[in-house]
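Notes follow the structure.
With one protein chain withheld, the remaining protein chains of the complex are depicted in position.
Presenting subunit A:
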Amino acid sequence: MVDKPTSPIVVENPWERLNAFTDARIGLGRAGVSLPTSKLLAFQLAHAQAQDAVHTPLDVDALASELTAALDLSEAPIRLHSHAQDRAMYLQRPDYGRRLNDETRECLQQAAASQQRFDLAVVIVDGLSALAVQQNSAPFLSTLYQMLGSDAADWQLAPLTIVEQGRVAIGDEIGALLNAEAVLVMIGERPGLSSPDSLGLYMTWAPQPGLKDDRRNCISNVRPAGLQIEEAARRFFLLLKEARQLKVSGVKLKDRSEDDVLEGDAAPSSIRNFLVAD
């Protein structure tokens, strides 16, 4: 004879409603000390989506037509490819992802043969999440192009480029080849379990191959459930104008758009929370 259990098989956590205050996976409940089946499968689904985001190739044709229409481009974006042939190579050789392959480098050199100078080159790179690039590029650039167009200063834009199997630093080579004063790299970030669609923005002033991270500014987590498109474009445009004025980027150029928030957060009263309320 087996005793009928007095408590349920899956024990729910009485503090489950704390879920409303964070995206962290709290109050999951338990079977014994282990994850209940429903929570296990929810995790597996999120991990599967993140893995798919890493391994699904960018649909360059679809993105190029979408951008051409959304931005009213006279010429289709230039398609480029890094030295990493495929995803397996890309994941193991970051150095390959940072430079163009010979074929597309020549192609870009021909396109840039006019020696014309540009104020900004925008480089779209698949990075670790093609999903992020596919979903967020057109909305972001539509917003940014509007801001650039209505600015008092004139902004000459280099031809738009789309890179497959690329890492952030590949933008510096492309920016240099295009004779651009500044380069914006829009790249799919390493997917988190709850953020497979996060876009990163990197800006370099006076791009050239071989620059390190300290010469770039980064705006991260651009996605519908993260940093909103409008706000991301506003922050980037501020940075770009500052870079143009000071002729620097990276650690010498601080992102001042967040300063107010930081000071507000540092107020001593703001550590109050329900755990220490009385």
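Heads up, the rule we're going with is that a contact is a pair of C-beta atoms (placed from the backbone, for glycine too) under 8 Å apart; a residue touches a chain by one contact, two chains touch by 3 or more; residues count from 1.
The working rule: contacts and distances are computed from a predicted model.
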item	value
Missing subunit (named according to UniProt) among the choices "Carbohydrate ABC transporter membrane protein 1, CUT1 family", "ABC-2 type transport system ATP-binding protein", "Ethanolamine ammonia-lyase large subunit" or "Acyl-CoA dehydrogenase"	"Ethanolamine ammonia-lyase large subunit"
Selected residue (touches chain absent from view) among A:Leu18, A:Ala62 or A:Leu246	A:Leu18
Selected from A:Leu28, A:Met147, A:Ala206 or A:Leu238 as touching the chain missing from the view	A:Leu28
Residues in subunit A touching the chain absent from view	7, 11, 13-15, 17-28, 30, 32-35, 39, 43-44, 46-47, 50-51, 53-54, 91-95, 128, 189-196, 221, 226, 262-263, 265-266, 268, 270-278
